[in-house]
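Every protein chain but one is kept in place in this view of the complex.
Chain naming follows the written order as A, B and C, and within any one chain the residues start at number 1.
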């Protein structure tokens, strides 16, 4: 099962022999690697799961992809239980809540399942290792640097986030604020953090309110896919291209329109396929016992090459790399991918 | 007038016994077990089935009072928000140094208070109907939870608190035992006590009940208060399962609870249904979800299956009575 | 098309409701330009018959001819199209819509082609009809804001608004004052002179004599006969309707009047009644009569706390009583038999036994649970006491006939220890056999020392059963009459008279 037909950079994979002792004991059956995304019907998540599946199948295992219909921790807990019952070997999770899954994931680990989180982390006690799409500090700082460059070094900026409960975003926003403490940003003022709740209508209202409440607003950072697309739409419709700058994190397919038109000169994201793909290899390494998830472990992740486990607060993580910059030069190529 | 009336119920019980809704549910559960066992080798295992109950029983506590509410022809869509508010209050208090047992008691008190407010508004403003009142309080209760915790989550509860949602007494899950106790208590309340009899009377004919000396308003307030209390019980177990809490927990629980009650054969037109039906429905939906989850059926298929099951289950009795009438005519 | 002599003819109509045969092989003929009275006791099947004609109910058996042509209406619109209009007994209106709309619902005036409703034309026409009926409220008023009598006027206007060949009026005068009734007579006559045929249902002989040329009588769902009004004596007509002499029907026994149980002083509820005063003694049957909508039911329900009063006081066994609700009333010893037994008296989907024990559940409760053995025992004893005809106490009350249902409601009352019984239309829609059983029961209860308030619109019942009678009109007691002064005329005078004298003058005479 090795279908290598997407835009993932192409060197051939080298499936590792699955000779290590399997924790579930039934050596005859294929090993099962599961992933749970936040919610169903989310193209970003579909890509992340696709990357995971690709890695798992390259390695010759069976992949199980799950996502609840609502992005809630409660639903993810049920899914974790189902996977424990199925005696999967590894479980990768994109968490809807960093803490609320802890009891369930601890149970999974007690049952011998190798648990990792990717993208949206769970706390250190709930996982062996986290696959970080990009350093939150880098994301936060890069976004500020980006928007400051766009607005020419001074002026008012605002943030349009997802829900007030979104952990990833909250972490990034913290780093953005830290970056702004630097004296070189004395002329840049963060006027407001608004929450569009990842709802189209609410994100639009919030963007409009920002524009009106802060007539001198020069830039918006929207570190969320729905928010940045909604903001792009508002700026387009209001003809504010060039007057108010937009950047953030978004899906190339959703944002292609606005990057091509220049409403959003550039934005960042990582390749969700790669995040999933890397997770698959890290999970495999944990299952085979070649690594335990401690700092300094090294994982050879197929086409991505070798990655090292590094510290992350109390826990450990594997960093995919820097966020990727999408701009007019490369968006056409990427909008078809994800 | 030498009329002699029978009081021996036995000869009347036999007929209709087989056709009861509860037996249909039992048949469905058996069919579902057979199907799921065939789909997945992991389904029919004691440990798995036992642990699965821990996953779906949290909301089942609200099913119990919701049977009373729907029986009386009302509805309560604020229960999910009551869970969130009582859980957040508990978490927030604990985080501010209130001892956990006290915080838990306050959690129950907050839920009870929310339910009582619902009940009072509903009986004081009859023209509004329960849907409207609980629609408004649903927003308000969760709104308060947001005001209290903002974007924070609180957790780090004492380690024993995890016992509620995750541990066993003997080999049985604690939550299952507690649920069994509450289910029996609510079952007895509905079927054996004057209170339950009066709830049935209100469901069938509120006017006649009132004229017969049933204090309809009082019973409604009590029942909505119970719904608040049981929402808080759910909050305890859910919080324990999640190990932390935040204002957006338990969203959408109300609709799941209502769906279970309706599937359990409790008529929304009032006055029909039994506690056992709703409890069977809890296990039917719970194990069905779990079983389909074991074979990794997609979330969207689950939505379609569960929605369809609800429609079909309420349509069957309707169509049955329709055709029964036609046959008579 | 061969014109038949009869515009409407029905043959062998049978209509069965679950548990009740409401019409049993009924015949009827209506001539062109005739006003035909249809009479019979409560529950005789008159209203059901009307609904068969108008296509609301379809009969199980029988044939219907319109101008000699056989027709079968499956829907009310069929009857409307055939030129049949009806004023139904129970108001069938839309409280949230305007009077105009109520009048024209189902046959609105619309512009040809566009289908646009012609509001101004409709308002104008409605205004004209209302004026003709002597009403002065605007056709734009909301129906729900009108009094029962005003609503009745709208119902009449509704029937007039269609150019109907056959007009059916089911007790249109029941809620009307004398003047309003006169207005209605005039209109009916004019319609008749214009060639319409009218079926007129009323319990008032006066209406029949004033208007009708023919009278058809139903009894117990059966057709009894048709007579020319001037050829049948009053007494014969009553025999036809009731099946025996009235005097036999009322087995009033002399009861020993005891101490005063209840004294009501200046009781008032804004918008419903005012200045109500009467007394009730042990063993006494106090009649409360008047037109439909006079406020009797409201007064009774206030006494048991279903409704609240805002003026006056109630003195019960010498102490002022504040009634908070029916439960407290029952505990104090005041019981109420509601006028609508299906909606207010019974849980129809329940068995006889459960219905009987509902008000007194705590009497059979042990350790918080209902002791079903004891409950059933008591239910059985009471059901036998009021001689309900059924196989067992597990029969559903919905399967019982109206009379037996009413007996179950009586049994409910007897389960509590009461001193005062308020019986609101206890024989409404009850067959003759059950009726006499109920009368006997009431008499026995009075002898047993209950104080009884008997609300009834039926003159014979009031005259036959009561020791004293209070007559209500428009929310006030206009007269209180002693048994020896009790005549049909006196009661009618007090309940219908439009003159101002009704107010305080007659009150208190009999106290």
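Here is the rule we go by: a residue touches a chain if its C-beta (ideal position, glycine included) is under 8 Å from a C-beta of that chain, and two chains touch if they have at least 3 such contacts.
Criterion: contacts and distances are computed from a predicted model.
Engineer: The chain that is not shown, which UniProt protein name from "Fumarate reductase subunit D", "Probable glycine dehydrogenase (decarboxylating) subunit 1", "Hydrogenase maturation factor" or "ABC transporter permease" does it carry?
Structural biologist: In UniProt, the chain excluded from the picture bears the name "ABC transporter permease".
Engineer: Tell me the shown chains the invisible chain touches, ordered by label.
Structural biologist: A, B, C
Engineer: Please pick, from C:70, C:116 or C:186, the residue that touches the omitted chain in the full complex.
Structural biologist: C:116
Engineer: May I ask which residue of C:147, C:331 or C:487 touches the chain that does not appear here?
Structural biologist: C:147
Engineer: So one chain is hidden, and I want to know which residue out of A:204, A:310 or A:337 touches that hidden chain in the complete assembly.
Structural biologist: With A:204, A:310 or A:337 as choices, the missing chain is touched by A:204.
Engineer: From the list A:56, A:251, A:301 or A:319, pick the residue that touches the absent chain.
Structural biologist: If we include the chain that is not displayed, A:251 is the one touching it.
Engineer: Please identify which residue in B:144, B:209 or B:222 touches the non-displayed chain.
Structural biologist: Reading the full complex, the residue touching the unseen chain is B:144.
Engineer: Just the residue numbers, please: which parts of chain C touch the chain that's not shown?
Structural biologist: 51, 54, 56, 75-77, 79-80, 88, 92-97, 101, 105-106, 108, 110, 115-117, 119, 134-138, 141, 144-147, 149-150, 153, 177, 179-180, 268, 270-275, 295, 474-476, 498, 500, 503-504
Engineer: Extract the touching residues of chain B with respect to the undisplayed chain.
Structural biologist: Its contact residues with the unshown chain are 75, 125, 127-129, 131-133, 135-144, 146-147, 150-151, 255, 258-259, 262, 268-269, 298-304, 306-311, 314-315, 318-319, 322.
Engineer: Could I get the residues of chain A that touch the absent chain, sorted low to high?
Structural biologist: 39-43, 45-46, 69, 164, 192, 194-195, 200-202, 204-206, 208-210, 212-213, 215, 229-230, 232-233, 237, 251, 253-254, 256-258, 260, 335
Just so we're on the same page, only the chains that are shown with their structure count from here on.
Engineer: Need the CA-centroid distance for the pair chain B / chain C, whole Å please.
Structural biologist: 44
Engineer: Any idea how many Å lie between the Cα centroids of chain A and chain C?
Structural biologist: 74
Engineer: If a residue has to touch 2 or more other chains to count, which residues of chain A qualify?
Structural biologist: Where chain A is concerned, no single residue meets two or more other chains.
Engineer: Which bits of chain A are touching chain B when the two form their complex?
Structural biologist: Contact set of chain A toward chain B: 39-41, 64-70, 72-74, 77-79, 81-82, 84-87, 97-104, 107, 163-165, 170.
Engineer: Residue numbers of chain B touching chain C in their complex, please.
Structural biologist: 1, 3-9, 12, 188, 192-194, 197-198, 200-201, 204-205, 207-215, 271-272, 328
Engineer: Looking at the complex, which residues from chain C come into contact with chain B?
Structural biologist: 18, 306, 325-327, 329-330, 336, 338, 343-350, 352-354, 358-359, 361-362, 365, 368-370, 376-377, 379-380, 383-384, 387-394, 412
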